[in-house]
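With one protein chain removed, the remaining protein chains of the complex are shown where they sit.
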Amino acid sequence: MTFQEIITLHPHPSSLDRNALQRCIEDCLDCAASCTACADASLSESDLPMLVRCIRLNLDCADACTATGRIVTRQTAPDLRVISASIEACAAACLACAEECERHAAHHEHCRVCAAVCRRCKQTCDDLLATIG
Amino acid sequence: MTFQEIITLHPHPSSLDRNALQRCIEDCLDCAASCTACADASLSESDLPMLVRCIRLNLDCADACTATGRIVTRQTAPDLRVISASIEACAAACLACAEECERHAAHHEHCRVCAAVCRRCKQTCDDLLATIG
Amino acid sequence: MTFQEIITLHPHPSSLDRNALQRCIEDCLDCAASCTACADASLSESDLPMLVRCIRLNLDCADACTATGRIVTRQTAPDLRVISASIEACAAACLACAEECERHAAHHEHCRVCAAVCRRCKQTCDDLLATIG
Partner (left out) sequence: MTFQEIITLHPHPSSLDRNALQRCIEDCLDCAASCTACADASLSESDLPMLVRCIRLNLDCADACTATGRIVTRQTAPDLRVISASIEACAAACLACAEECERHAAHHEHCRVCAAVCRRCKQTCDDLLATIG
């Protein structure tokens, strides 16, 4: 997506690893949208009562990914404690949502795909955290 | 991005035009991230006082695109008045932000690229509105 | 809440009616939180399948109110087209959510209270729009 180009045009880029940063932003956006879509698809399923925890964690994960995606996008005057804690919160939300979506993956394709997106975003968050040290 | 696949797996897809819908969601995400990145890059520019209006409209546009991207993603039990009004608000924010970013495009590449993303998102919103009637 | 004091400390306040503005921001915050809470309470109700449309409109209304609350809070270099369109989108979301919550008000207290918050926020949005002209 085009926003990646804008990240590279910052006059004073942050010291964070560029590749890890850009993958984290993109995965946060994709995961936020995936969880919003999975929660909505679940609301229309005939076994809706089985999907209550899935919907709740989808909503949490969408909120965590949206906030973290915005915070990680900012490169001006960063505070690494804020960035690290936000990424950790995002990783926790992604992991919980992935585990719950996987319980429904056999019955619902949207849960199977959403679980994979959450797993990938969790890994990308961990990778970026590892570069921060 | 993978979320597009989840949109197609909804058990009862909305009656909105699928292609127009998916482009709108993707452009809203890209525009929200682009405006967040452009506001942040502007904060680091040496001519920051010239960019105040740009930053303010970037922040508005990021908020409008984030909300509209979420609302348009939902296909369960849609209310077309809510969806149309949200897309119209998004288009208004994109237009205002594009016009302001264009005033700085000659001096700041991030404003030039962001203006193009905002123009495209404005057009995609208009296209989706046209299919709603 | 304390944020109201910060609104009054802006070095160059916007020309919008101060009282109408502050009520709109506060009602948007209250309505966003109320709709988030009502959607969540509905997810735990035994007649959940009857509440699907209510949850969907709660989520839309929370997103619209969050974005509009942020946009209306900003007084620097305002664009009245952006502000008006955002308030109109918020009013539309509040109205749709109020109407749906009212259908469940007899059975669920949280829907009854949430409907009243949505009605009030709709009115406050209309009042602020009337001062913009």
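In this document, chain identifiers A, B and C correspond to the written order of the chains, with residue numbering beginning at 1 in each.
To be clear about the criterion, a contact is a pair of C-beta atoms (placed from the backbone, for glycine too) under 8 Å apart; a residue touches a chain by one contact, two chains touch by 3 or more.
In this text the structure is predicted, and so the values were computed from the model without any measurement.
*Asks:* Can you tell me which of C:56, C:74 or C:104 touches the chain that was removed from the display?
*Replies:* C:74
*Asks:* Thinking of the whole complex, not just what is shown, which of A:92, A:105 or A:129 touches the missing chain?
*Replies:* A:92
*Asks:* Which listed residue, B:56, B:74 or B:110, touches the chain dropped from view?
*Replies:* B:56
*Asks:* Tell me where the left-out chain touches chain B, residue by residue.
*Replies:* Looking at chain B, the ones touching the missing chain are residues 40, 43-44, 48-49, 52, 55-56, 59.
*Asks:* Just the residue numbers, please: which parts of chain A touch the chain that's not shown?
*Replies:* Considering the whole complex, chain A reaches the absent chain at 52-53, 56-57, 59-60, 63-64, 66-67, 70-71, 74, 76-79, 81-82, 84-86, 88-89, 91-93, 95-96.
*Asks:* Which parts of chain C face the unshown chain closely enough to count as touching?
*Replies:* Its contact residues with the unshown chain are 1-3, 5-7, 9-12, 25-26, 29-30, 33-34, 36-38, 40-41, 43-46, 62, 66, 69-70, 73-77, 108-110, 113-114, 116-117.
Here is the rule we use: only the chains that are shown with their structure count from here on.
*Asks:* On Cα atoms, by how many degrees is chain B rotated relative to chain C, nearest 5?
*Replies:* 180
*Asks:* Compute the distance, rounded to whole Å, between the mean C-alpha positions of chain B and chain C.
*Replies:* 21
*Asks:* Mind pulling the residue numbers of chain A that touch at least two other chains?
*Replies:* Within chain A, the residues that touch at least two other chains are 40, 43-44.
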